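One protein chain is absent from this view; the other protein chains keep their places.
Take a look at subunit A:
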Amino acid sequence: MSSRGLRSRQSSGVSRIRDDQITDLVSKLQLLIPQLRRGRSHKVSASKVLQETRNYIRSLHREVEDLSHRLSELLASTDIDNDQAAIIRSLLM
């Protein structure tokens, strides 16, 4: 990246560290988001990564909401007691 050459000319070492840190974090974020993972490693701008991150977190939140609703309906008929909880736990393992 050409920005690295420019960065070395900056007098402040602090801002250099922060830029590297931020680029690093943004690229890590990019790896986590399924839409951005398909081989386009360096072509995605930070702004796009952040936008997709926001969309992804919101979709995850929505999934959790739907699952919570679904679970609440499944559990509404009967409360789980300790024995049933143990059975469920063992079934999930």
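The definition used in the following text is that a contact is a pair of C-beta atoms (placed from the backbone, for glycine too) under 8 Å apart; a residue touches a chain by one contact, two chains touch by 3 or more; residues count from 1.
Keep this in mind: contacts and distances are computed from a predicted model.
Participant: Name the absent chain as its UniProt record does, using one of the following: "Nuclear pore complex protein Nup85", "AP-3 complex subunit beta", "Transcription factor bHLH148-like protein" or "DNA polymerase delta small subunit".
Facilitator: Of "Nuclear pore complex protein Nup85", "AP-3 complex subunit beta", "Transcription factor bHLH148-like protein" or "DNA polymerase delta small subunit", the absent chain's UniProt record names it "Transcription factor bHLH148-like protein".
Participant: Considering the whole complex rather than only what is displayed, give the residues of subunit A touching the chain that is not shown.
Facilitator: 1-3, 6-7, 9-12, 14-15, 18-19, 21-26, 28-29, 32-33, 45-47, 50-51, 53-54, 56-58, 60-61, 63-65, 67-82, 84-85, 88-89, 91-93
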